[in-house]
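Everything below concerns the one structure shown next.
The complex is shown incomplete by one protein chain, all other protein chains being positioned as in the whole.
After this line comes chain A, so read on.
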Amino acid sequence: MSTKLVQKLDRVVIRFAGDSGDGMQLTGDRFTSETALLGNDLSTLPNFPAEIRAPQGTLPGVSSFQLHFADHDVLTPGDAPDVLVAMNPAALRANLADLPRGASIIVNTDEFSKRNLAKVGYGVSPLEDGSLEAWHVHPVAITSIAVEALASFTELTRKEKERAKNMFALGLLSWLYTRPTEGTESFLKSKFADRPEILEANLAALRAGYNYGETTEDFAVSYEVAPATMREGTYRNVTGNVALSLGLVAAAHRAGLPLFLGSYPITPASDILHTLAGLKRYGVATMQAEDEIAGVGAALGASFGGALGVTTTSGPGLALKAETIGLAVSLELPLVVCDIQRGGPSTGLPTKTEQADLLQALFGRNGESPVAVVAPSTPSDCFDIAVEAVRIATTYRTPVIVLSDGYLANGSEPWRLPRTAELPDIAVEFETEPNAVDAKGEPVFHPYLRDPETLARPWAVPGTPGLEHRVGGIEKADVTGNISYDPDNHDHMTRLRQAKIDGIADTIASLAVDDPTGDAEVLVLGWGSTYGPIAAGVRQARARGGRVAQAHLRHLNPFPANTGEVLRGFQRVIVPEMNLGQLSMLLRAKYLVDVESHTSVRGLPFQAGDLADVISAAVASVSHAPLKEAAK
């Protein structure tokens, strides 16, 4: 029995880093699951190269997974790790700069060979030259101890045994932070159900790592992080892409429509295609199209037939879909387009995050072609935003673009499960009867006769007798939908399509402002995935005594009706974005408010600490202004 000390911590940030072949994403995922089941709040940040197998042991080949967990609510994956697990010299070199002095480093010493050191430009081993003095280094011969623990597995090659080293590391970290391993054990059992010797080896390596922690003198203390106080309910851990997939399925169910996904694989959106392809049992039809144009085309064809047509992609694919989205604007049919943004332009940074497709989503089509645009703010919010996108698309018969990004897509957090029956009622009604009479008094169907409230046109699907009609991308006469080249009609229809989208603002929540002191003169306004870092930065700035308000946009087109009023209520408005100021440009153009843009396009989320500095400086600059109360 271990007699080691157990110390309580309120929060920990761990980064697992290794070669992309070392299984670090899996290790991180499993540790996350163990942590979620313990009831900690958490947030994760996977970070991996675009190449499936970059040259082994090199800096470009480093893959990492960061996890922040705590006994209180967590907003970001953490600015800087408290613990780095470095499986090779490349992982150490690539991540050391992010590590604050005093942090712990667990290194796999077996990989620190001359050759591996040379690959990343280390002349002498940093484990031996004293250069790591500022950190707490735990040298562990992870590979060889794992292989040793598997000595009895005579039918496995050395290579196969070495592959279990990530499970050893997971076992060690599970001991160190007092995580249960049962979840991982049952995960391994189902993963390797048909390869019993591999299963046993992985289980043995996992236990060996755990036992190593308990027995070795190098680790004198283990840690506990108590569960966070969370709202009553049932939780699971979820990534943004999975939440988005589930949201689409749940929304289609609530709408009473079959879900059809037309998609072409692209990072970081492919996981949505994978997830939905596995949900045939729920009536979900997925088609891997020949390209992005066909993916959105098939989705639009399905919508024409009365299904919920959805397409998923990333920035380059959104560019290809532009013409078809324009057709959907003209046809006025529901269509959900999910753009999981990544670094651009062109191929850019496929596995890194960015939010630079905002203007493409709003304006990247020919002609006046307004569509609704929404953006989730956290991984679990991807579920709610999917439901909202479906609500808007079906109610207003319009394309809706969902702007998620790589950070939300792959990052995860605990999600309090909603009850399906309590989701918004978005049941759809198709047109079944003629809606007008002709000159002779005969009943006729006018495909562009609008609902006076929403300005949506009727959705009359093929198979409905008496409503046969033709739609198309050529300008249509108001009401009848016949081809029309009349100048006044085009002007009228252009304004009608815009008015329909603008009118969505009537049914969305107003922009809420979080201003605990009620007298802040500085507002920080964000959109999309920057929510977590901004909220954490604001929290830090407030902890330093700054009075600052925060608001976050989930609807980018149209904006909530009170947006202009909110902006005008502050002396300074700071808009952090992972682009060069796209939302700022929109706000300035629309509201004539001098918002200040703060931007970063490093392929990584903002650091809360950096934002806190920016915010604190802004607060300091207005602190001499009279308080609102005083001014009254």
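Assorted remarks:
Operating definition for what follows: a contact is a pair of C-beta atoms (placed from the backbone, for glycine too) under 8 Å apart; a residue touches a chain by one contact, two chains touch by 3 or more; residues count from 1.
Going forward, contacts and distances are computed from a predicted model.
Protein name for the hidden chain, per its UniProt entry and selected from "Acetolactate synthase", "2-oxoglutarate ferredoxin oxidoreductase subunit beta", "dihydrouracil dehydrogenase (NAD(+))" or "Methionine ABC transporter ATP-binding protein": "2-oxoglutarate ferredoxin oxidoreductase subunit beta".
When you scan A:Ala80, A:Ala226, A:Leu449 or A:Val471 for touch with the missing chain, the hit is A:Val471. Within the whole complex, the absent chain has one touching residue among A:Gly102, A:Pro345, A:Gly441 or A:Gly463, and that is A:Gly463. Here the missing chain is touched by one residue of A:Leu92, A:Val137 or A:Leu331, and it is A:Leu331. Within the whole complex, the absent chain has one touching residue among A:Trp135, A:Tyr235 or A:Tyr591, and that is A:Tyr235. The chain that is not drawn here is touched, among residues A:Gly21, A:Pro139, A:Gly183 or A:Pro265, by A:Gly183.
The chain not shown here is touched by just one of A:Glu290, A:Asp506 or A:Glu565, and that residue is A:Glu290. Annotation for chain A: contacts to the undisplayed chain at residues 33, 36-37, 39, 183, 227, 230-238, 246, 249-250, 252-254, 256-258, 260, 262, 279-285, 287, 289-291, 293-294, 297-307, 309, 323-324, 326-327, 331, 383, 417-421, 427, 430, 432, 461-474, 482-483.
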